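Here's a slice of the assembly, chains where they normally sit.
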Amino acid sequence: MLRQSQHEITIATRGRGFHEFTDEVTELLRATGLKTGQVTLHLQHTSASLLIQENADLDVRRDFEAFFARLVPDGDEIFVHTAEGEDDMSAHIRTALTAVNVTIPVIRGSLALGTWQGIYLWEHRTHPHRRRVLAHFIGE
Amino acid sequence: MLRQSQHEITIATRGRGFHEFTDEVTELLRATGLKTGQVTLHLQHTSASLLIQENADLDVRRDFEAFFARLVPDGDEIFVHTAEGEDDMSAHIRTALTAVNVTIPVIRGSLALGTWQGIYLWEHRTHPHRRRVLAHFIGE
């Protein structure tokens, strides 16, 4: 019979950049004992993203930062919402261009990620933040 | 025991811009009586988005519009698909760059949104449209 389970993951970021937390989700999944099902991850913030991306090469994350810094410049003169700093509105837009929630199937007790897929929290603010991700499991 | 429930939300937009409907989803959730679970929202259109974003400052939404108008210009000369107006192809691309579905956990009878998160329908067409969002709840 299907059952569900919820957990909160807290991540202390060191400012803008990628923080992989695939292992934390895998640990939570093991604790649930679910063999078949799915997990939904929801990030409770509007200036950071959840991203499933290549976990092999550090240059990929470096290139992501370089590309997004050019695409959505901090302190862009088009922005009116600047009270919280030059990186605030750009962080909101980076978030909208990516995602704050993802759902991943669980197969034979494991996350059904591809060989190169890792789960990242992508911090878009330049200063460190405490970020909360909710993990909702359904399965059996 | 887990159960499910489906509802349709209709939103009449006033043309390009943001329409918050967090309260409608909260009302539907209350009516289901679910305490723990999740809700999936799916927008049945290809020229509008679902966006979870900051609900505190109007300037944020204004800056979103300004940024996306520059990033994906209406009537861009690169477009061939122009029969339905200058804002049609740009609307499709804005939709692809954001999202048409999201899944949000339900905890203690409430949507597990962050303090600043609201659920928006973002209309990308310049004229008013009638938009349909399906809400699928699973929980207990």
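To keep things simple, chains are lettered A and B as they appear, and every chain counts its residues starting from 1.
The rule we apply is simple: contacts are C-beta pairs under 8 Å (C-beta built on N, C-alpha and C of every residue); 3 or more make two chains touch, one makes a residue touch a chain.
Every value quoted in this text rests on a predicted model; they were computed, and no experiment measured them.
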Assuming 2 chains are placed, give the number of copies in the entire complex as this structure defines it.
-> 3
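Heads up, the rule we're going with is that only the chains that are shown with their structure count from here on.
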Compute the distance, rounded to whole Å, between the mean C-alpha positions of chain A and chain B.
-> 20
Contact footprint of chain B on chain A as seen in their complex | 1-4, 6, 40, 42-46, 71-72, 76, 78-81, 89, 92-93, 95-97, 99-101, 103, 132, 134, 136, 138
In their shared complex, at which residues does chain B touch chain A?
-> 1-2, 36-38, 51-54, 57, 59-60, 62-64, 66-67, 70-71, 97-99, 102-105, 107, 112-117, 138-140
